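Below you'll find the structure, written out as structure tokens, and then a few comments.
Here the complex is missing a single protein chain, while all its other protein chains stay put.
Up next is chain A:
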Amino acid sequence: MTEMFSTLFSQNEVQGPPGSSSLGFGPGKPPPPLPQNQVSMAGQIPPQLGDEGPALRKPGAMNEPFYLLRELPVGNELTGNTNLITHYNLEHAYNKFCGKKVKEKLSNFLPELPGMIDCPGTQDGSSLRSLIDKPPVCGNSFSPLTGALLTGFRLHTGPLPEQYRLMHIQPPKKKSKHKHKHHRLQDPLPQETPSDSDPKKKKKKRDDDPDRKKKKKDKKKKKNRHSPDHPGLAGSQPNSNSLR
């Protein structure tokens, strides 16, 4: 193989088989001299299609043994060789998001948002995608409702029909893991005899008391949430005390 390459570049003619000259890899004949027009045209060769790299060398260099030798590209300072996270000072962000475990649900990101936010938005038509696909009418100014307009908001007394009751549905909270564990441990021992040792009884009582306390706390929280006097998220409304 090296002999083939050396014959291409060497000036000495090597007599090969007569058929080989038709393939173009014949004996080491030097290329015929280009006519003057072609030389000048070669000097004015425009950048080839898709030529994002460096331009061809000057015509004088074409007499070198290397054909179509290009300039080496200018090296960029920023390549994949550098750690781009440290380059753009994203180490803190990387450790924050990738070092710790990020919780899966949306409610973990927005814990104070009421309602069932972990459900897909397509189920109840509250998806952000639908807002992009069908943007609402904008541009109108917001004006307060006058007395005449407020007459349209006179409601009937009494509770809402069940089909419209969505506000009170809250996602179940997962604080009961420890409770379930205690209950599961105690389930196989439904009725202990008085002959049981005292430490077991004491453990039972201790287990019951925190459970009762937790249940009471949950009930209190639920009551407080449903009352309009609850302080809320970032401060209450100024006239919330008017509600009973």
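Keep this in mind: a residue touches a chain if its C-beta (ideal position, glycine included) is under 8 Å from a C-beta of that chain, and two chains touch if they have at least 3 such contacts; residues count from 1.
To be clear about the criterion, contacts and distances are computed from a predicted model.
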Omitted chain, identified by the protein name its UniProt record gives, among "Protein YIPF3", "Mediator of RNA polymerase II transcription subunit 10", "Exostosin-2" or "Ubiquinone biosynthesis protein": "Mediator of RNA polymerase II transcription subunit 10"
Contact footprint on chain A, counting only the chain that is left out: 2, 5-6, 9, 61, 64-66, 69, 71-72, 75, 79-81, 83-85, 90, 93-94, 97-98, 102-106, 108-109, 112-114, 117-122, 127-129, 132, 142-145, 150, 153-160, 165, 167-168, 226, 228, 232-237, 239-240, 242-244
